[in-house]
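Of the protein chains in this complex, one is absent; all others appear in place.
As written, the chain order gives the labels A and B, with residue 1 at the start of each chain.
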Amino acid sequence: MKVSAIITLKKDVLDPQGKVIHQALDGMGFENITEVRQGKYFEIDVNENDPSKAKAVVEDMCKKLLANLVIENFKIIETQ
Amino acid sequence: MEVNEQIAIDHGLKSDEYKKICQLLKRTPNITELGIFSAMWNEHCSYKSSRLHLKKLPTKGKKVIQGPGENAGVIDIEDGDAIVFKIESHNHPSFIEPYQGAATGVGGIMRDVFTMGARPIANLNSIHFGSPQHKKTKNLLRGVVHGIGGYGNCMGVPTIAGQTSFDSSYNGNILVNAMTLGLVKKNKIFYSKAAGLNKPVIYVGSKTGRDGIHGASMASASFDEKIEEKKPTVQVGDPFTEKLLLEACLELMAGDSIIAIQDMGAAGLTSSSIEMASKGNLGIEIDLNKVPCRETKMTPYEIMLSESQERMLIVLENGKEEIAKKIFDKWNLDFAVIGKTTNSKNIELFFNQEQVAKIPVNILVENSPMYDRKWKKSKLPKKNKIKNEVLNKFKIKDVLKKILSNQNICSKEWIWQQYDHTVMGDTIQKPGGDSGVVRVHGTNKAVAASVDSSAVYCWAHPLTGGKQVVAESWRNLISVGAKPIAITNCLNFGSPEKEDNMGEFVECVQGIGEASKYLNFPVVSGNVSFYNQTKEVGIKPTPSIGGVGLIKDYKKMISMDLKEVDNLVLIIGKTEGHIDQSLFARTILDEKNGPPPEVNLFNEKNNGESILNLIDKGYVKSAHDISLGGLLVAISKMCIKGNKGIKISKPKSLINEIEYFFAEDQGRYLIEINKEDLKEVTKILDKNSVHHEEFGIISKNDMIINEKTKLTIDELKSYYTNWLTKYMS
Partner (left out) sequence: MKSSVITFPGSNCDRDMDVALKKFGFKNKMVWHDDNELPKSDLVVLPGGFSYGDYLRCGSMASKSRIMQSVINFAKSGGLVMGICNGFQILVETGLVPGVLLRNKYLEFICKNVFVKLDNKENAYFKNLNKDILEFHIAHNEGNYFCSKDQLKEIEDNNQIAIYYCNKEGKIEDQYNPNGSIKNIAGIFNKEKNVLGMMPHPERMIDQSLSGEDGSIFFNNLINNIK
């Protein structure tokens, strides 16, 4: 089954990309923005039918490789 | 929150230090004040364990405009030009988050340089990793290289040279030392000394977040239960903002608005404001509500201790605020007047109209602790007696193959190809040579720089090792035809609280001091990184030396690639056959004991100066210093780079073949000259009592040793170039 993971920088970690995209959007006239944060999105097809097991595998991946827990958080979403 | 001794200890202060604070203040500090003390009095800012010994380093010279104590050192390169340079460590953060750790290290050192008004013109780095077999090494290496490249490339500053080593002593503590050179006009150098009363103090650059509020401040847990979310200890670098900050600062510096400027590096706003006040013998008043913050509800404590990157503090001339603001607005950077200079000689902080801290500046700086730590002297190890029978077992070809492909010798092209080394259009010697060389834009001059360290020698005998690193830096500059001017040092050691490690530090510094004094190669900047230690095991002592030299006419620059068939290659300096601590002994014989090669400073100076003389007269076609790996490794690199072969014959009267080819005796170079010049060159060398001998004749294709061993250039290349690429793929 497919499991998705969203990796974002932790709340207080500077997000240079988000900041500059915010400025650029502002410059283009999108003035109603308070903050832009950029992250990574993964779709992982796991050979596993049990959703909780599949999610656990992806969680492990996040902890070990996909995210650096020093600066990033992750969220796991079951897609299919 | 009530401050007590335990909280002070949790901030990394010692019990005595806390008592001293209370005594000096004549009261108990509040939490913000305690944070300020802990930041100013920690090892990183106060140099409390090292100061006593660093004082002994030679820091003055005819060419020195600014020695240690400013953001970076400054040297005179004539015609009104000066070079600003410094090396700094970012070891601990790089181990936790290699990309960001290395990136912010590079960003920090560039900021130190442009704070002084200089445009960065070259970056270098010295990076050290654990054993290649260690499970973390590969990822750390990749992350660090990407981080260095990510930041330096984006800034548009070429990375022109570096050094990479692998040793199991770095398994738990990698080293990332970054060095930057900047170019400035002598009369436009900016310093951090504040002057004048009621001058506006302005804050520019990025906003302040909770980045890198130091580990010890975990003690302030009661600020918020969600401490994990709140305390990232690794800063994230933003090279784009730094590029804007660079351009904006240089634009402002072109005018006459700035009195003093200081970048916010370690301990951020705390150390920058205190440093400026202290140097100017003034007080400073800051309204923390005016500091641009990225997060909501930041406390005075957090604002003062944040290590958010890409920020600067400036003391302006009165009435120049609008001019400055306009420039920072243009570059889309934060700008805020946050305070003023005062005559109170105190640092006074206000938050929500209340005074939240008031500390006499001199207490923080002059009264900061200084320790004479206990240290143990190292004995010079006994020489190993290696029998000729043992050495004769080895075939030269096999040994050379192994050594050329050793991780500490082999080509590091996989690394430096990821660094933009040609941007700015002045790089005339790329990485992979003895030194990187960049032209001084628009002139005939060029500046050479190299970064070196020899942890193995320092570990075997710190005093000798310390001298050796300086000598090697000197040789690397000479080899490209540059006159060495000054050095910067990054002293990476274990815990100063352990006698062995402290001894290594003291004696390495002594060695560095002796060599730099003798060679008239003063130390103008640097930093100390202690506690590179995992549990009880410290790293091998690793002082990194960044050397800078001047080439007056860049067309006279020398490179190591062999130039012409039938030219002669000479060895300058005597080959005694010192095998202990050589790469041969350590990797082929597996012999880890014994003394490092002796460093004879008279010979170093004499040989180096004589080579510069030969270069100046136009006799030298290519040159390379003989260091790690010995003679055959040195000539192999010259062959590979020049795509030429060589016929070598070992003088019969001398020592054993293996010793001759793989010894690491110091003070030696290989130089290529034209046959016709031999007589004249010999005359000059003899006159100066420089030991020299003929080594070989350049040929078209193969390396032929004593008429019996033959290696093609392609073979040499494949040994030399493949290891790292294979390892990383």
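The criterion applied here is as follows: contacts are C-beta pairs under 8 Å (C-beta built on N, C-alpha and C of every residue); 3 or more make two chains touch, one makes a residue touch a chain.
Nothing here was measured: the structure is a model prediction, and the numbers come from that model.
Participant: Checking the contacts here: which visible chains does the omitted one touch?
Facilitator: Hidden chain, whole complex, touched shown chains: A, B.
Participant: May I ask which residue of B:421, B:605 or B:692 touches the chain that does not appear here?
Facilitator: Final answer for the missing-chain contact: B:421.
Participant: Which residue from B:63, B:193, B:243 or B:540 sits in contact with the chain not drawn here?
Facilitator: In the complete complex, the chain left out is touched by residue B:243.
Participant: Can you list, in ascending order, the chain A residues touching the missing chain?
Facilitator: Where chain A meets the chain not shown: residues 16-17, 20-21, 24, 27-28, 38.
Participant: In the full complex, which bits of chain B touch the chain not displayed? Write them out.
Facilitator: With respect to the unshown chain, the touching residues of chain B are 146, 149, 153-156, 238-241, 243-244, 331-332, 416-428, 439, 554-555, 557.
As a convention for this text, only the chains that are shown with their structure count from here on.
Participant: I'd like to verify one number: the distance from the centre of chain A to the centre of chain B, where each centre is the average of its C-alpha atoms, in whole angstrom.
Facilitator: Here chain A and chain B have centroids separated by 36 Å.
Participant: Spell out the part of chain B that touches chain A in their complex, as residue ranges.
Facilitator: 96-97, 100, 206, 209-211, 229-230, 232-241, 294-295, 308-309, 332
Participant: Within the complex, which stretch of chain A touches chain B?
Facilitator: Residue list for chain A touching chain B: 9-16, 19-20, 23, 68, 70-71.
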